[in-house]
Structures are given as C-alpha cells and as structure tokens.
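Structure in structure tokens, see below.
For this view, one protein chain was removed and the others were kept in their places.
Here is chain A:
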Amino acid sequence: MASLTWQEFLTQSRQFLRMSQHLNDKWELYEKVMPFSRDSKSYRQIYNLNMSLQNQEEPNIFLKFSQKVRSKEDLINVEYHIVYSVSYQVPMLYFQAHRSDGSLLDLEATWRLLMLEFQSRREELLQMLTQQEHPVLFRPFMALHPCRTAEVLDQFGQKSENLVLTFISLYGPHVQLQLSNGYGNSELLKL
C-alpha cells in the first residue's frame, strides 16, 4: 500500500511548498507551536523552508491554501488544509467554506455548492464527506474520507515521486481545488 510515514509527509510537504513557491502559487505551511507559548496564536507560518520545526515527533504541521469559489448564489471563501492522518498514514484533505457574510457552509451546503460533479450520486455523500475535528487545530472541519486513499495512490505503475502532490491533484478537484499544470513538470521535483 502506498502509505506515508510522518517523516515522509514532512519532507514531501516541504518539497511541495518549494514547488508552489517556484510557481508563485499561494500554498503555505503552518506549524503548531508548543502549547505553553505566550503567543496568542497557536500556530505559526513557516516561510523559510530551511527553518527547522519545533517538534518533528508528532503530526503538527499542515499545508494551507485559500481561494474564492464562485457559486450560483454567492462567492465562497474556502480554506483547504492538507493534514497527515496518523490512523490511515496518508495525507487528508480538510477544508472549511464560508459565505461572503461569514456564515459557515454545513455538510448539505458544501455538498451542493462545492461538489458539483456528484450531484446525481446523493447516496454517496456520507461516504465522501464528514465533519470532524481537525487533527492539528482541534476545530471542526469538513474532511474527505481517507479510507481508499492509500489504495488509489497505490494504483501507479511506478512509485510516485511526491505522494502529497499526487494526493492533492487527485482529490482536490472533487472540492474545486485545482492545481495548475505547472505542478506536472517533473523538473520541479528536483528543486
């Protein structure tokens, strides 16, 4: 199975971030700071990729990307997080969507406004989307179900060079998160 260790996730997330910076895309990497920090914020952004992380022992970082999605009714602000799942040992896509008046989209609205391609397959909704606790932030987020992720990632003939990138490019489009073609350039993986 194409599962990832936490260290691999860490390395590949950084590599992905390097690619994003090279393509002038707006992905960000966040790290949770130690619980006793006096800083009011519980996590900080990692700008410099050479900066060392405080604690590499537990899954405490996530990749973040925000964008606005136009829907029939409104402009929706969506924040996507890529987080490591300890139980499944794969990356997981968490996201939170807000309308322009600040209200949060519930499960039903998320389904209706962001997952356009599945509208005819209503019965599969609960197999795909769950509201659950974000493993780093401990706040409720929408999550795409990870139980088949390792299997899907495993379907390659050869091993993927960066499973984080493969994961985002495979699962992102289901919730309107689309990577530009530039990410497919294999030269970027050598950065």
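The criterion applied here is as follows: contacts are C-beta pairs under 8 Å (C-beta built on N, C-alpha and C of every residue); 3 or more make two chains touch, one makes a residue touch a chain; residues count from 1.
Keep this in mind: contacts and distances are computed from a predicted model.
Hidden chain, UniProt protein name from the list "Ubiquitin-like protein ATG12", "Vacuolar ATP synthase subunit D", "Transmembrane protein 199" or "ER membrane protein complex subunit 2": "Ubiquitin-like protein ATG12". When the full complex is taken into account, the listed residue touching the unshown chain is A:H145, out of A:R44, A:R112 or A:H145. Panel shows chain A; residues 117, 124, 127-128, 145, 147-148, 151-152, 154-162, 165-166, 169-170, 172-173, 178-179, 181-186, 189 of it touch the chain omitted from the view.
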